[in-house]
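Notes for the one structure printed next.
Removed from the display is one protein chain of the complex; every other protein chain stays in position.
Think of it as A and B in the order they're written, each chain with its own count starting at 1.
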Amino acid sequence: MTPAAFRTPEIGEDTPELRARLHAIWATEPGWKGWFTTVDHKEIGIRYIITAFVLLALGGIEALVIRLQLAGPDLNLLTPEQYNEFFSTHGMTMIFLYASPVLSGFSNYLWPLLLGSRDMAFPRLNAFSYWVYLAAALFLYAGFLTGNGANDGWFNYVPYAERQYNPGLNQDFYALGMVLLGISTTVGAANFIVTAFKMRAPGMSINRMPILIWGTLTASVANLVVVPAVSLAFFLLWLDRQFGTSFFQTSGGGQPLLWQHLFWIFGHPWVYAIVLPAMGMASDGLPVFCRRPLVGYSLVALSTVATMILGFGVWVHHMFATGLPGLSLSFFSGASIVITVPSAVAIFAWLATIWTGRPVMTTAFLFFASMILLFVIGGVSGFMTASVPVDWQLTDTYFVVAHLHYVLVGINVFPVVGATYFWFPKMFGRMMDERLGRWNFWTMFLGFNLGFLPMHLTGLFGMPRRVWTYPAGMGWSTLNMITTIGSFVFAIGVLLFFVNVARSLRSGAKAPADPWGGPTLEWAVPSPPAPYNFTVIPTIASRHPLWEEALDESRGRSSIARGMMLDHGKETVTTTPLDAEPDRIVEMPEDSWAPFLLAAALGVLFFALLLKAWAAIALGALLVLAALVMWLWPQRRLLEREPAHG
Amino acid sequence: MAELVLARPGKLPVGPVGRHGVGQWGVGALIASEAALFAYLLFSYYYTGASALPGWLLEPTPKMWPALPNTLLLLASSVVAWLGEKGVERGNRAQALVGLLSAFAMGAVFAGVQVYEWAEKPYRIGTSSYASLYFATTGFHMAHVVAGLIILAMLALWVALDFFSPRRRIVVSAGVLYWHFVDAVWLFVFATYYLTPYLGFAR
Partner (left out) sequence: MSGLPLGYLTSSGERAGAIVPLTWFVLAVSVAVCVVIGGLLGLGVWRTRRHGPRVEPRAVAVERGGHGLGWIRWGLIASALPLLVTLVWTMAALGRVVGPPRRPALVLDVTPRQWWWEVRYNGDEPDGTFLTANELHIPTGRRVLVRLHGADVIHSFWVPQLSGKTDAIPGQTNLTWMQADAPGRYRGQCAEFCGLEHAKMAFEVVADMPAAFERWRRAQLQTAPPPATAAAQRGQQYFQYRCALCHAVRGTDASSFYGPDLTHLMSRRLIAAGMLPNTRGSLAGWVQSPQAAKPGALMPDQKLTGQQLNDVLAYLETLQ
């Protein structure tokens, strides 16, 4: 039956009968077929998180091997080649295969629930972005596990990355793998942007969105326009290596610094993209445990955007020692000092929320709260490097390694673990163990600080980065030993986290819909949620729908048990970008093979490119084309076409 | 006294109508990302050229033939594609098919002329950084032209299969918008490689 062109959506109540009908429409088929074809954002989100945690563990093992090699002077556990592959793969894994995907996973899972929607804007694109991420991770690790891993650091400077100095497949694996991964990041970013602007529940105006939405949205806008820079850089590197071009080779008039500019134009916004969503999770989680709304919501939202905008204008601070003119150095130094201001807004907002609220200690609270201190330590070491003349001593020493670990572990790993404790009950219907959680927290916190706080001194005492060993008598030996011990304690803490997750999945206490007494919409649906999320589309009257009675800030009350039913098929409603007024009923796609097949086709194509097997490249390209046509073929059910008429 | 806020919209459109729908936003995001890609390609040209030694410009006075008429042909193809889209909008399948297929033909000629131009160059992609940048940038553009041609062909096929109506045609709008993007980007590429040398860049 052809759906009518216009419809007034029926309003109804959340009833068991409606739930059953919606369940039949939205549920993924069980079994293998469902597993490969699902477009359910919750399923995809959990896959992203699990895959990212596996890569976190791998990256962590790489780190422990590095720390063993550096535990004392002049050790020989690893050869220089092996060491270079270990530290490069560790960086690549953590920054590209863990830090961003884990946040994509949480955002994917949470966004429709937080926004009062039934799914993301583009469910098939969502599935595709996961499959390509998995393909890229497998591609990159195929390199590492065959002794062809990245070996020039995660930022891969030329000319060392050129074929002349790096003849093996290492660089080709890294370059092509990163281009493949960039596809995942880009389509994921597009999905988040459109979802944020079009898929919010009626009444959720832009200043009523949870801060996680602001964080991921900002990161996505940035990623959309800067990922092409790094993809291009890696592609041009591949051309230099395989086709004798001269983008970066001086022999042909190329510029080694072009690589650094392209990389860091991407790289600096990227480091904000891997922390702003995590900061958003803390901004949404911490207030729940302080039993009050976040202090300064508008300032926090605006400072998120301001930090990212300024973040586009500081990339040269990674290049202070490259011989740039003084004027350029001054500008970027000034901008890098100024960017401290918007990034500090969140710190004060969180402290204020704790102090003016009534904080209750839980494991999640500890992770979110400790993040404040780790963020500040990482932030001030960054502030120190913003001053050019000081940076000329600090750069490329272990001081920067300390800095980057404090910001990445402090503003990504710790809030992610906190977010897991916070939202695990919603995802799996079970609570995580609080007692084990305390052990988990203290081991991670003490281990991390034991490992990385002394590292600031190691850097101030001149130990350079990326050294496979170091001589005795430099003042570094004891500090390195302490760092190694701390790293192992930290690793045990992370292990405890995984143990807690595994045990709680099997035997955690049953979780109700709202275990914490939270304010936002995800706590209004069962734990775990139904495939369709909301039985009726909620209407939103404030930032804290579930706290409206308690806060009594205005007369309006959000309507959650009564709203548009949208049960004529697999459908939901889209709303206007700023004020969130309903503007269209949209039909959502069914589970589909196309995302998986397209990702698999891309995998074939990229392996073929790696091996320069021309027949396979042609085959891969044809498979990609076929999968795209299959995906984009206009579907009647999605109202992309109408039955033939006269 | 608390008041329940409940959205009770009137008649809402169901699915994409005309040009409008969620898909339009998606294509817009794709175009933004691809535009950024070309911005970085052109940045690479300007950065390399600005730091280059004299003689870097392998073509200090680029020839306007056949590039300039080829550019105009591509621009015209956008107009023709737009006419084709208008045909779908009005339910006029003949106009739609003529428009889309003519745009395809013009785009194919553009691509052919470009390939001819490449073959006629006295340098190859590995000759120097200028050559590498020229072929990479026009090559990336060519890849987008090929993608656009496939899209135009698919659109023509689907119009022939009578898939679209004045109401349900967002697929056509998305595809034609992509073609416009391909043409707009070419203007920047053309200006950079063919016009800025005359303005003194990297001479």
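As a working rule, a contact is a pair of C-beta atoms (placed from the backbone, for glycine too) under 8 Å apart; a residue touches a chain by one contact, two chains touch by 3 or more.
Note that this is a predicted model, so its numbers are computed, not measured.
Under the touch definition stated at the start, the shown chains contacted by the missing one in the entire complex are A. Residue A:Ala349 is the one among A:Ile49, A:Ala349 or A:Leu521 that touches the chain missing from this view.
Taking the complete complex into account, A:Pro464 is the one of A:Gly147, A:Pro464 or A:Pro526 that touches the chain left out. If you put the hidden chain back, the residue from A:Ser205, A:Gln393 or A:Gln635 that touches it is A:Gln393. Contact with the undisplayed chain is limited, among A:Thr340, A:Thr576 or A:Gln635, to A:Thr340.
Within the full complex, the residue among A:Ala150, A:Ala201, A:Leu224 or A:Ile372 touching the omitted chain is A:Ile372. Panel shows chain A; residues 79-81, 84, 152-153, 157-160, 165, 250, 254-257, 288-293, 295-296, 299, 321-323, 326, 329-330, 333-334, 337-338, 340-341, 344-345, 347-349, 351-362, 365-366, 369-370, 372-373, 376-377, 380-381, 383-384, 386-393, 395-397, 460-471, 473-475, 514-517, 519, 547, 550-551, 553 of it touch the chain omitted from the view.
Note that in this section only the chains that are shown with their structure count from here on.
One simple way to say how far apart two chains are is to compare their mean CA positions; for chain A and chain B this gives 31 Å. Within the complex formed with chain B, the residues of chain A that make contact are 3-9, 11, 121-122, 125, 186, 189-190, 193-194, 197-198, 202-203, 224-229, 231-232, 236, 239-240, 243-247, 249, 252-255, 257-258, 261-262, 265, 537, 539-541, 548-549, 555-559, 562-564, 573-574, 581-587, 625, 629, 632, 634, 638-642, 644-645.
Those residues of chain B whose C-beta lies close enough to touch chain A in the complex are 1-17, 20-23, 25-26, 29-30, 32-34, 36-37, 40-41, 43-44, 47-48, 51-53, 56, 125-133, 135-136, 150, 154, 158, 161-165, 167-168, 170-171.
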